[in-house]
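Taking it in order: structure first as structure tokens, then the write-up.
Excluded from the complex is one protein chain; the other protein chains are retained at their positions.
As written, the chain order gives the labels A and B, with residue 1 at the start of each chain.
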Amino acid sequence: MTTPLLEITDLQKKFPIKKSWLQPQSYVHAVDGVSLTVREGETVGIVGESGCGKSTFGRCVLRLLEPTGGEVKFQGENYLKLPRRAMHSIRRNMQMVFQNPYDTLNPKLSISRILAEPLIAHGIPRDQHRQMMEEIIEIVGLTPAHLARYPHEFSGGQRQRIGIARALMLKPKLIVADEPVSALDVSIQSQILNLLTELQEKFSLSYLFISHDLSVVEHISDRVAVMYLGEIVELADKNSLFADPKHPYTQALLSSVLSTDPDASRERIRLTGELPSPANPPKGCKFHTRCHACMEICKTEKPALKKLEDGTMTACHLY
Amino acid sequence: MDNGSAAPSVHAGSETKGNASERLGLLSRVMHRKSARFSFISLLVIAVIGIIGPWIAPHDPAKSYYDAFLQGPSARHWLGTDVIGRDVASRILYGARITITVALMAVGITFTAGTLIGVISGYIGGLVDKILMRLTDILLALPAIVLAFSIVAVLGPSLNNAMIAIGIASFPGFARIVRGATLVVKSAGYVEASRSIGSPHWRIILFQIIPNISNVLIVYTTLFMGTAILETAALGFIGLGAQPPTPEWGTMLSEGKDYLDHAWWLVLFPGLAITFVVFSVMMLGDALRDMFDPKTEVK
Partner (left out) sequence: MSAILEVDGLVTKVNMNKGAITLVEDISFRLEKGEAIGLVGESGCGKSVTALSLMRLLSTNVEITSGSIRLNERLLTRYTEKEMQKIRGKELAMIFQDPMTSLNPVLTVGHQIGEVLKRHEGLRSSLSKEKVIGLLKQVGIPRPEQIYQEYPHRLSGGMRQRVMIAMAIACSPSLLIADEPTTALDVTIQSQILDLLTEVRRSTGMSLIMITHDFGVVAETCDKVMVMYAGQVVESADVRTLLRNPRHPYTRGLLNSLPEKTRGSRRLYSIPGSVPAPGAERKGCRFAPRCDRVMPICREHNPELKPVDEGSQCRCWLYQSEDEPEADL
């Protein structure tokens, strides 16, 4: 068994909450002990609703936010504590694609300067820049003529392609995609998803694909992790998760997805109550306040992530 | 996977931006707006006068005409003469150069110090930001003109010291504005993208932040120029700025105020000059600000 590309163990990120001088410092545990591995060429989808911590998690993996605990190993090497210099060379291998195509490109820079930035930052000799840019821009479906233009001349879908091109310039092994298609129209979404699939096949890329859209995640992922209030509640390969969700939250989530089949059963698992405040999560299992299968033990004891027979990992006292 | 040509933006008024064409684009936008065009041309004229003033002046500004003390506007002395017979018109023309120089120098100090502090404070944040902002708060506690007086009082009255004083008095306000603009840009997606690429901070500041606060810099530099001219004249008027016989407009006002009841031209013409220049500068600044603000821009 080869070393997985990325090994995340018990990652934590807490944010201090400002309180008065007299009270002890309290925290929001945005990411509260997440463990995950990503293999080469694999797509792991991270799914969850607002407040679950998936975006924070993605940024912690790249150290755009500094995690407050845990370990992340890239090809066996833990890089969370590395100083800036050493971290720099690891960054070549991990890049990010962002959600908002209208905000992710500097409006004052031409596309060629935007694409050149990663090359400059990592010391690639200037005479190679042009060729590398032309190569990548064509791969993402645009033309070298576009390199001289400015972001405002492009549509949302095209800007997202440019964002993807920027992420590919250094030929990374892992791309963290934070809601890469959520801001795009449906017909453009499918174009971009196809592009991402193609690129993965071409370059053996691994993706950490963060999204709230379950049908998109189902399409593109190999394995899927469901997050709730900073924790993974279920982690399984795509087919198992969507065919037979184990955790009650996953079940509720899947049942809420609206089908376009007019005859589909519209029975839903209703979630009671509101999302608890992340600053003050419920005791025991964080989901117990809204769970339709809540038992006594759920209120006091926190369930650990356990592996089931079919390979699914889930954190629930039902199992 | 056909993407065709770039989708044109629906917003009328969007510009083609490029380094050379951006400057040209800005110029053409300025010329298109009535208010901006008028003030820009006026300032251009004033700048030209400032440069060629000495050559077109009908008389030597320091020369006393013993046969024409305190004479009103006449054929020989278009704007009259002052108490020691000097030609007012020539003095005003020479004074243009002084005014412009002072304004530019003072604004230069404000711009450099203000931008440096504002960007660093906004970008680094944390303790550095807190300390720098407390220091600027201390300076901002005093009205700019009072602060300028105090500095000149310490350094001694002279045109140079007036310039320095105004520059120092104005930079805290400028720094605050720049810091605000920096904070906005800092939270933009493309700055986060730069960090994820591993770009060093200095590159991010230089290529991501500064180009995107350039609008703010242009507008507020222009507006501060107007204030600087006014403050120079004020210091000159009080006697803390340019010293006689320098033909600075504020100093001329000071000299002329004692003769207001029978030699109105000694006060009117320098006063008009100051008003006109400051008005043009402020109008240009306002027009630029409206041009750059997408909400007030009428499409």
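Assume a contact is a pair of C-beta atoms (placed from the backbone, for glycine too) under 8 Å apart; a residue touches a chain by one contact, two chains touch by 3 or more.
Being a predicted model, the structure only gives us computed values, none of them experimental.
> Of A:Ser89, A:Thr143 or A:Ser215, which sits in contact with the chain we cannot see?
A:Ser215
> Out of A:Gln128, A:Ser204, A:Ser256 or A:Thr300, which touches the unshown chain?
Residue touching the chain left out of view: A:Ser256.
> Considering the complete complex, identify which of A:Gln23, A:Ser187 or A:Asn280 is in touch with the unshown chain.
Of the candidates A:Gln23, A:Ser187 or A:Asn280, A:Ser187 is in touch with the missing chain.
> Determine and list the subunit A residues touching the chain excluded from the picture.
Residues touching the hidden chain, for subunit A, are 49-50, 155, 157, 185-191, 193-194, 197, 212, 214-216, 218-220, 252-253, 256-264, 266, 268, 270-271, 273-275.
Please note the rule applied: only the chains that are shown with their structure count from here on.
> Indicate the whole-number Å distance between the mean C-alpha point of subunit A and the mean C-alpha point of subunit B.
49
> In their shared complex, at which residues does subunit B touch subunit A?
Those in contact with subunit A are residues 1, 3, 6-9, 14, 16-18, 188-190, 192-200, 203, 207-208, 211-212, 214.
> Going by the contact rule set out above, which residues of subunit A touch subunit B in the complex?
The contact residues of subunit A facing subunit B are 62, 64, 87-88, 91-92, 95-96, 98-100, 103-110, 113, 117-118, 120-122, 141-142, 146, 149-150, 152-155, 157-158, 161, 163, 166, 191, 194-195.
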